[in-house]
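Got a structure for you, questions after.
With one protein chain withheld, the remaining protein chains of the complex are depicted in position.
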Amino acid sequence: MGTAQYPVTPETTAIFPEITNIPDLFRTCIQCGVCSGSCPMGEVMEFPPRKAAKMIADGRAEEVLASNTPWLCISCHACQVRCPSQLLIPDGLFPALRSAVMAEGKNLEQDLQKALQNTYLYGNPMGISPRKRTEWTQTAGVPVPIISQLKRPVDVLWVVECYPSFEPRNQEISRKLARILNALGVDYAILGQEERCLGDCEWLAGERGLFEMLIERNIEILNRYQFKEILMTDPHSYRTLLNIYPKLGGNFAVKHLTVFLAERLEQLKPLLKKRVNATVTYHDSCCLGRKTGHYDEPRAVLRAIPGLELAEMIQNRESSLCCGGGASTIYLDRYIQERAKDRLADRRVHQAAATGAETLAVACPFEPSRFEDAVKLTGQEGKLAVRDIIELLAESMELA
Amino acid sequence: MNIAVLTKQVPDLVEGVEIDASGKAVDSDSIRYILSESDDHALEEALLLKERAQARVEVFSLETGEVRDSLYAALAKGADRVVIVATGAETPPSNHTAAKIFASVLQGLSFDLILTGVRAIDDLDGSLGGLLAGYLNLPYVGLVRKVETADGTPMAVVQKEYPGGYAAELEVKLPAVLGIQAAEQPPRYVPVSRLRQVMKTAKVEEKDAAPAEAETVEVVRMFKPEEGGGAAMLSGTPGEVALQIVNVFAERRLVR
Partner (left out) sequence: MTKDVWVVAEQFQGRLNDITLELIGKGRELAQAVEGKLVAVLLGSETKSLIGELGAADVVLVADHPDLREFTAEAHSLALETALKDSPPRLVLMGSTSVGLDLLSLLSARTALPCLDNCTKLEVRDGKLFTTSQIYGGKLFAEVAVPNATTLVAVVPGSFPKPETVAAGRPEVHEIPLPADLPEVRTKFHKLIEPPPGDVDITQSSILVAVGRGIQNADNLAMAEELAKAMGGAVCASRPVIDQGWLPLTRQVGKSGMTVKPKLYLALGISGAPEHWEGMKNSELIVAVNTDAKAPIFAGAHYGAVVDALDLIPLLTEEVRKAGAKKAS
């Protein structure tokens, strides 16, 4: 466990700013307030982003650190895509705030603390032994090759990530994807027990040391193998591997599943045999949408499914509403619930229902359980189903 | 005020525990060790006392497992000194043996308070803290959830947990041994960068202790609990299920 071998440049400082770097990084902030106005949590924060940045520049960082602000950013990027100065708010300001709070040696919210400690010990926030990473493959119905056992280059390295490997609802989705890849004849393998969290949540939670540790290890593991591209279903890790790892020495060709499939629509269409008669509304997740700009590919894949009709929610594409789980805030649900008036996921589910759709389609592993909970809590059980795009494809391909 | 915290490493249940070939012990090869949870609480309580009363905190641990990791973390959290007590023993000792070892190490040192977790997951022969207090002829209170000290008075006021949310407030003359159930707040977090920093600069002392006259627990066999076959499933409409459930209640005389 040595230190990361990346150069300290303005770019890397921007990835890991300390609170003392913020005044300089934010010197072009014109205090327009578009960030605070766009932020779904802006009303709840004691000091929304605009104000927080100004206070730090004015030497009042302590007040911001003591407030609820550091922990309410869900990293949805509603602010960052609109900021006229292109400042790094969820990617820079908030990790710096969180890092500073952690350095004070106080307690964190227990769920978050546990998640971070688990990631340090076991390479996943759930605290499950890494030896169990491939348990989901045992009932996949098709062989799921592990690259260290294949001992040859592959076209595609499918980095499964933590939720899809360990969380029961997502394990089902992973199994379906394995069958889909098999049906498409994709030459792929997974990392298996060597796989560890890619570090998106840890980075945004301000746990710089932990993120560095994960990056070092992951770059070393990935460099051991030969593959043409990395395939990912988890948009958070996808974004981090695409945009952040290259800045720290890890350059890999990486593609999200929806993009991968959109490239293969002609091959996919004949396999979509069964009609899925449903009106579906698609939720643009923040990492796949605002952060990496993939609005069309998921829709193209959904439209390829016969019988499926797409309806758009009032907030869609760049204006999509976050489910409220990014940047480790899935571990801060209790904290946020005590302070916010309503759950973002509930709001989103109402938007979905308002389109008249019976199905809410998602493409992020956090979302099935978040939205399914919201469906129950808003009394829509039986009226609105939540399904991953993979599940809809598998149904149409009769691989469910 | 000088506080000693005694910690030990226990098998990490996340990685699972298997029984070895002898059938009488856990398979040490397959085990990963972590700090015993209530010892983590004991350290946290000691650190809280340090913050409130300007005390000095020294952490002692037997040499089992990856003990250095938890001792570095203790330093990162604010402990003043950490010591590995090396006995050269091959297997983790019983609590009686461990208590005798610690008694010999701590004898003659002037600690006002000795804190340790009240229970560990591998305890078979009582609580380490209680045993240590017996060997050192010190007072002992276990299942402690709060400790208060006052400057100048050789006394601590503690809260001892009882079931159902009750607790007893007790006063104990120092020096004393306390078995901590839970610290007043959950153990604090150490950012990994701080931990790595400490690992580079800090010192973990090692102290040799003569192996005490071992007192072992004679385990004749270890075994896993029987796996349940799962629930007996009742089927039918909700009305039919309700009737079946009530029949189960009646059989067990749970209906008033």
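For clarity, chains are labelled A and B in written order, and residue numbers in each chain start from 1.
Following the convention adopted for this analysis, a residue touches a chain if its C-beta (ideal position, glycine included) is under 8 Å from a C-beta of that chain, and two chains touch if they have at least 3 such contacts.
The structure displayed is predicted, hence computed values, not measured ones.
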Given B:108, B:152 or B:239, the one touching the chain that is not displayed: B:239
Per the touch definition above, residue among B:6, B:132 or B:212 touching the missing chain: B:132
Contact with the hidden chain (one of B:4, B:35, B:113 or B:172): B:172
Contacts of chain B with the absent chain, listed as residue ranges: 11, 13, 16-17, 19, 26, 95-96, 99, 118-119, 121-135, 137, 139-143, 157, 159-173, 176, 179, 215, 217-225, 228, 230-235, 237-239, 241-246, 248-250, 252, 254-256
Contacts of chain A with the absent chain, listed as residue ranges: 110, 168, 333-334, 337, 373, 376-377, 379, 381
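Keep this in mind: only the chains that are shown with their structure count from here on.
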Centre-to-centre distance between chain B and chain A (centres being mean Cα positions), rounded to whole Å: 37
Residue ranges of chain B touching chain A (in the complex, touch as defined): 12, 14-16, 34, 77-78, 185-186, 188-196, 199
In the complex, chain A residues that touch chain B: 1, 3, 99, 102-103, 105-108, 110, 113, 116-117, 120-122, 127-129, 131, 207-210, 212-213
